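These notes are about the structure you will find just below.
Only one protein chain is missing from this complex, and each of the others stays in its spot.
== subunit A ==
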Amino acid sequence: MSSLLKVENVHTHIGQYHILQGVSFEAKAGEVSVLLGRNGAGKTTTLKTIMGLTPATSGAITFEDEAITKNPTHRIASNGIGYVPEDQGIFGALTVEENLKVAMRKDDDSAKERQEYVLNLFPDLKKYWKKDGGHLSGGQKQMLSMARAFVNESKLLLIDEPSKGLAPVVIEKVMEAINEMKKQTTIILVEQNFIMASRIGDTYTLIDDGETVQSGQMSDLVQNEELKRKYLGIG
């Protein structure tokens, strides 16, 4: 399988802090790559760096063989990278419908078909169609955030901690949705819930103190108790 996104020895500074100190991994087309690590390891910053929100100070990021390291965020998004942030980033004053329409950026037949598809994936959103984003529950916001990123047929989706703060029953729904999205797009997932991550992920990258420690197949990590204990504190 060809590499869709390649992150090579990326360093990122936020203010005076050196957050990413050498992150490298690849996301292959059609796979779910999971970024794992303790709190503060640099997983979220890695996603933000790929999106250009906290630009890399050195290293290289290539998407479909094109360097995107220095590209502005809007161009990276227009190239086909969707982002579901940890805080969901819902526009509270806009309704569910308006949130999706802002994300779609076009209003033709193909966009409408795509919207239908996404609403079938997240049927609950139809119920809250005219409700303000700010008045949704955490789970509904997560669904909307994922729907918004997926409605544009992104080639790559970056999803940051989709299970964070959600009830188990909602987590199941989110997992079902990601499994469905996985059939259509490549996903890079940041997830603290290892059970969920291991069920969805094809490959993993372990990040610790802003550095890539190890990458490989998820099935190998599941069986590697030492690695899990050392870097994830489980097992």
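We take it that contacts are C-beta pairs under 8 Å (C-beta built on N, C-alpha and C of every residue); 3 or more make two chains touch, one makes a residue touch a chain; residues count from 1.
Here is the rule we use: contacts and distances are computed from a predicted model.
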| item | value |
| --- | --- |
| "TatD DNase family protein", "MrpA C-terminal/MbhD domain-containing protein", "Branched-chain amino acid ABC transporter permease" or "Response regulator transcription factor" - which is the UniProt name of the missing chain | "Branched-chain amino acid ABC transporter permease" |
| Selected residue (touches chain absent from view) among A:H11, A:K28 or A:K101 | A:K101 |
| Candidates A:I19, A:M51, A:V96 or A:M143 - the one touching the absent chain | A:M51 |
| Listed residues A:I14, A:A67, A:A93 or A:A167, member touching the removed chain | A:A93 |
| Contact set of subunit A toward the excluded chain (per top definition) | 51, 53, 72-74, 77-78, 83, 85, 89, 91-95, 98, 101-103, 105, 107, 148, 152 |
